[in-house]
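Below you'll find the structure I mean.
Removed from the display is one protein chain of the complex; every other protein chain stays in position.
Let's look at chain A:
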Amino acid sequence: MLHAILSDKTVRLTALALLALAAAGLMLPAWVVDNMMFGLARGAAVLGLLVLWRTGLMSFGHGLYFGLGAYAVALSEHWLGLSDFALRILAAMLVAVVAGFALGFILRRYRDIFFAMLSLAFSMVLYGILVKTEALGSTDGFSVSQTTFLGWAPEGKQVLFSAIIAVCLALAVLVQMYLRSTLGRLTTAIRDNEIRVEYLGYSVARAIHIKYVISAALAGAAGGMMAMALGQVDPDSMVYWTVSGELVFITIMAGPGSVLAPFIGAIIFEFLRTYAFEIAPHAWQLIVGGTLLLIIFFLPGGIWSLLERIPFIRRLRHD
């Protein structure tokens, strides 16, 4: 098993890229590290969307799990005083998995735009509940205190950055293993012809349900990491439909080619937005939206398709 993991070239590439990033983090200025943390956190959620997208499903409501993860971190601190990194990530994923499992029973029956819109509806239900409930912080949300590691509260953001990289790496490896497993390979088969998959003796509904729960867990972990990186949760930046929209945006921008693509896409997105904001404070949305249009027109396979021009990376596809 371990050998299979280590011999997978995508895993090796992802590990190398993320370790390089961790090393670079030691030298980069603080604002770059911050933006990268936001990018990596969002990247994990995009990875969740990628799992669905490979089956031809797109969720317009992953802000639901992103928000649940973020609020799990904030509320576990608020109510229970949790501040440990591992516990926070576990809490975030657990809440998202439970919610994803429950909603999966409904959502697995829908496809295409119906799946997308229904998931959007569920995310907006959570948004509505949060905004209207003062005990849950209403629109002001909560601040999240510094993350500790087994009781140790390190100075600066380097340790958190490394921990987030480690989590992202672990998630990427697990997803890659999943995609290479029989269940994972059903992904494309389901997209191509559901009826045939059923005749092969597999339950499409169950395969999609599992996929959905995995995707929810990833988005939950992502939300938890975002809350820790940012130090603040509120419904508008964690659950609102624009959050889900951004995730879809990055998925399209990054392309579905590889488990590394979401992270690259999300980091590029953070910097794109930062510079757009700085250059055009009155019209930054135009720059961000314009970029997506250009990518859709000229790079339908996303940014990853650019990287695939490198022969080594292109070969990964058939690996």
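Note that in this section contacts are C-beta pairs under 8 Å (C-beta built on N, C-alpha and C of every residue); 3 or more make two chains touch, one makes a residue touch a chain; residues count from 1.
Throughout what follows, contacts and distances are computed from a predicted model.
Per its UniProt record, the hidden chain corresponds to "ABC transporter substrate-binding protein" from the list "ABC transporter substrate-binding protein", "3-oxoacyl-[acyl-carrier-protein] synthase 2", "NADH-quinone oxidoreductase subunit N" or "Dihydroorotate dehydrogenase".
One of A:38, A:60, A:122 or A:161 touches the chain omitted from the figure, and that residue is A:38. The chain not displayed touches chain A at residues 12-13, 16-17, 20-21, 24, 28-32, 34-36, 38, 131-132, 134, 137-141, 143, 226, 230-232, 234, 236-238, 240, 242, 267-268, 270-271, 273-274, 277-278, 281-282, 284-285, 307, 310-313.
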